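I am attaching a structure below and will ask some questions about it afterwards.
Of the protein chains in this complex, one is absent; all others appear in place.
To keep things simple, chains are lettered A, B and C as they appear, and every chain counts its residues starting from 1.
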Amino acid sequence: MSESATKMKRVTNIQAINAAIADAMAEDDMVLVLGEDVADPEEGGVIGVTKGLSSRFGEERVKSTPIAEQAIIGAAIGASLVGFKPVAEIMLMNFTTVAMDMIVNHAAKLRFMSGGQTHVPMVVRTMTGVGMGSGGQHADYLEAWFAHSAGLKVVAPSNPADAYGLMRAAINDPDTVIYIENLPSAWTQGDAPEPGHVVPIGTAKVVKEGSDVTIVSYSRIVNDALAAAAMVEEEGISVEVIDLRTVVPWDKEAVFASLGKTGRCCVVHEAVAQFGVGAEIAAVVSKEFYGRLKAPVARLGAPYAPVPYSKPLESAYAPSARQIADEVIGLMA
Amino acid sequence: MSESATKMKRVTNIQAINAAIADAMAEDDMVLVLGEDVADPEEGGVIGVTKGLSSRFGEERVKSTPIAEQAIIGAAIGASLVGFKPVAEIMLMNFTTVAMDMIVNHAAKLRFMSGGQTHVPMVVRTMTGVGMGSGGQHADYLEAWFAHSAGLKVVAPSNPADAYGLMRAAINDPDTVIYIENLPSAWTQGDAPEPGHVVPIGTAKVVKEGSDVTIVSYSRIVNDALAAAAMVEEEGISVEVIDLRTVVPWDKEAVFASLGKTGRCCVVHEAVAQFGVGAEIAAVVSKEFYGRLKAPVARLGAPYAPVPYSKPLESAYAPSARQIADEVIGLMA
Amino acid sequence: MTDNAGPDGPTQLEIYRRVALLKANDERSRKVILAGRLVMPYYSYRGQEIIPSVMSAVLNDDDYLVTIYRGIHDMLAKGMPLKDLWAEVAGRVDGTCKGKGGPMHLTYPKKGIMVTTGIVGSSMPIANGIAWGSRILKNGRVAVATFGDGASNIGAFHESLNLASLWKLPVIFLCQNNLYGEHTSYERATSVKRIADRAAGYDMPGVRVDGNDPIAMFKAAKQAVDRARAGEGPTLIEAMTFRFQGHVFGDADNYMNKAQKAAAVEADPVPIFRARLISEGIASEDELAAIEAEIERQIDEAVEFALASPFPELSELTTDVYAEGPAA
Partner (left out) sequence: MTDNAGPDGPTQLEIYRRVALLKANDERSRKVILAGRLVMPYYSYRGQEIIPSVMSAVLNDDDYLVTIYRGIHDMLAKGMPLKDLWAEVAGRVDGTCKGKGGPMHLTYPKKGIMVTTGIVGSSMPIANGIAWGSRILKNGRVAVATFGDGASNIGAFHESLNLASLWKLPVIFLCQNNLYGEHTSYERATSVKRIADRAAGYDMPGVRVDGNDPIAMFKAAKQAVDRARAGEGPTLIEAMTFRFQGHVFGDADNYMNKAQKAAAVEADPVPIFRARLISEGIASEDELAAIEAEIERQIDEAVEFALASPFPELSELTTDVYAEGPAA
């Protein structure tokens, strides 16, 4: 699967991530994979993201684990400490709640607490996002927790090519990277990455240029931001859409450059708005552009509530393209 | 201990919290206490916050537990579901990392997910704060995580009287309240509360009036904010200090009222600044007071780093009165 | 203090009534999904019907249950009404949770169904607290936590069993060992031959029982419940069974051992139980057929009721977050 993905024209996010891990494993024996169901006897993961890897690289390097997230992250940390680059899967982001000690008290801090003697170059892959009809415990975006925990990096691609490039960068990174995959769009296709394509961590991308309003976003919802941009374009509003790709460290330079043009900012994410990543961006932007903004910074995120099950509620939970468009229009008022 | 605390003139935070729990237990048989070392055979807690309670109310209502934070919070949730009001201790805030599933996926969400059929009226007491020389895993302020998790309330008193009043309110609250105690100031004295004194959740207090700059803060560091206010007063700057006391839901009305006077805002907390509670406040204030602020909102918090051990570093980790004062002066420039 | 009698005839018939309901409901669920009338993540329990049917026959209505995503069998057996259940999985206002919880979070305190969790292992710590509360109130109620074999490897299992044993709580840990945890087989995830043997590590009775055998299951359940009610503390029951479907309805289940699965389906406990009831004269073919027909009728009614029920208003997005309504 992996070799072909970069030879195809269009690939899914699953194929892109699979190819990135496979290519990294082929290049470097120190790259490992572990997590629930990740090996091929278990079908290479619940949705097949790691399919083929254990058959190709062996079950010593690609290990299915018991349902035991502390043990998973602990094993990844330990292997990291002796030179490996493990890619650990926590199936869904809500399950990181049972592994927060390992991630935050250990992975994030060992470099600092050891005075630089050790470090933890692991990647924690985890999926999330509303749309699967799974209710309150399977779809939270918790990137704000990790962003608040110094020592971690956080990335969240919106399309297959970036998914590939960020995975390659994450595996090579000397520190722990939380790699967030959007589950409902896992099967969505996009342009295939070039083999070996790396998206440096910390670099945003202007996915659409514009001059009136800057939308700052990341992960799947970037696509809704693009749709919103198209909607308002018809009303004569020119929107620039920035896909942060990396939440920590976020690309201030790119955001500031865009705001220098537009003077209007709308931050959009799927996570709950309150105390979310958007708050940090809004706070920094409001300060940096004090007196230069043409409107207050707008923030869009999920309501202050758990994810609901009922379809109409679930569909209304994350900001929609329409809501984003309305917010943008509001900024122009 | 408890009965006397509200009869004394000056009490420590420990005495105030102890008295609040004891008074609540005396009034209501449904109030329970559990956690590591909390019963009297274990000396009523590592620093004695729950001393005397098991002797007075019995070991069925005040239970020492194994070191098993998931079991602790789980037991508290279960008891809550059948009508009790448990006060569960997670000794230090960093240890909530092993209980996040219970707190965030369950306690915070059961009311919503059950469509209002059940609810979890528990209090989670937890201590934290730099100053004990305990290094990277024992002093983090993680209130931003809980604040980002809808369904929880979060309180953090700065003095014994509020500690008493917020504990009484938290125990009576129909939802889960994260009750944050500052460890290094546990033995600090303040005016004693009136017996039965309740500080309603969600109400801030103007602890010092002023007209030039509003400092918004909570927990121990409010005291440094007051010291900073005194410092700059000498330079002719009049500072209003707001002790939020409740982080969720935070008292916007009180903050807005003050900013209506001052037009300048400095948010101060001990937690890491980046992606912290201060970001939310700054974002909201920047938007609400767009065009009416006399300076950009300032945020002060710990640096983006784990808590260091070495004394000079530890002392420099949380914002000092001097730093707060400088920030305030900066706002006037 | 407990005798070792199996269930008498009427009790067996009562159990079968539940078993038939569960089986019919599972089959209908898959049918309704396949027909496109309902979209939901569905965790089939087909093959595991005997366990909760027996357990609930041993429990009182006001005893407590904490169950998991794969727990609709547990809930139906415990007495959740079909209409409320179907309306909930359809996401409608008439559902147990007004449609806000869904199939993984069905809740029905009227019959003691306190929590349904989607997080592996999390039923156990909560059941402990309910049991603690029961004991303080001296109301004689016990709490049952159900979970899977895979869940026996997560930390919460360990913490919960230790606490329950120390505190002598009136709780039953009911492990439904269906030999798979998601795509992973028992042996690939669990280091010990029998999960029941882990009970010794908590000085707790642990029993492995054929969960597909109503008589054996009844004895084990009765003993555990009697023990709990008598204040003698918790029991770990490992009830052996098998999951006839993949982890979630629709998955390809290539990871399952074909021969093992075929053998399990061949040994489907439901028709075996049914045939025995007839051969032992506990019920006639006609009686059972009538029960089954009535069940089908009730399910028909529930499905139609559910699909006719309205969806919740959008304002429900922010209600039930706090007692007082929307915050922050």
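Assume contacts are C-beta pairs under 8 Å (C-beta built on N, C-alpha and C of every residue); 3 or more make two chains touch, one makes a residue touch a chain.
Note that the structure is a prediction, hence the values are computed from the model and not measured.
Colleague: So there's a chain missing from this view; which of the remaining chains does it actually touch?
Modeller: A, B, C
Colleague: Out of A:Asn105, A:Asn159 or A:Ser185, point to the residue that touches the absent chain in the complete complex.
Modeller: Touching the chain that is not displayed is residue A:Asn105.
Colleague: Touch as defined at the start, partner being the missing chain; which of A:Ala19, A:Ala76, A:Met93 or A:Val199 qualifies?
Modeller: Touching the chain that is not displayed is residue A:Ala76.
Colleague: Taking the entire complex into account, which one of B:Glu42, B:Glu233, B:Glu288 or B:Asp326 touches the absent chain?
Modeller: Here the residue in touch with the unshown chain is B:Glu42.
Colleague: Which parts of subunit B face the unshown chain closely enough to count as touching?
Modeller: Within subunit B, the residues that touch the unshown chain are 36-37, 41-43, 46, 64-70, 94-95, 97-98, 132-138, 274, 303-306, 308-313, 316-317.
Colleague: In terms of residues, what is the contact footprint of the unshown chain on subunit A?
Modeller: Its contact residues with the unshown chain are 32, 60-61, 63, 65-66, 68, 70-71, 73-84, 86, 98, 101-102, 105-106, 110-119, 147, 150-151, 153, 173-175, 248-250.
Colleague: Provide the residue numbers of subunit C that touch the chain removed from this figure.
Modeller: 153-159, 161-162, 165-166, 188-193, 197-198, 200-204
Criterion: only the chains that are shown with their structure count from here on.
Colleague: Taking each chain's centre as the mean of its CA atoms, how far is subunit A from subunit B in angstrom?
Modeller: 31
Colleague: So how far apart, in whole Å, are subunit A and subunit C when each is placed at the average of its C-alpha atoms?
Modeller: So the centre of subunit A lies 36 Å away from the centre of subunit C.
Colleague: Using the average of all C-alpha atoms in each chain as its centre, how far is it in Å between subunit B and subunit C?
Modeller: Chain centres of subunit B and subunit C, defined by C-alpha means, are spaced 40 Å apart.
Colleague: Where in subunit C do residues touch at least two different other chains?
Modeller: As it turns out, subunit C has residues touching two or more other chains at 97-101, 105, 117-119, 155-156, 321, 327-328.
Colleague: Could you list which residues of subunit A touch at least two other chains?
Modeller: Counting only residues that touch two or more other chains, subunit A contributes 70, 94-95, 97-98, 135-137, 274, 303-306, 308.
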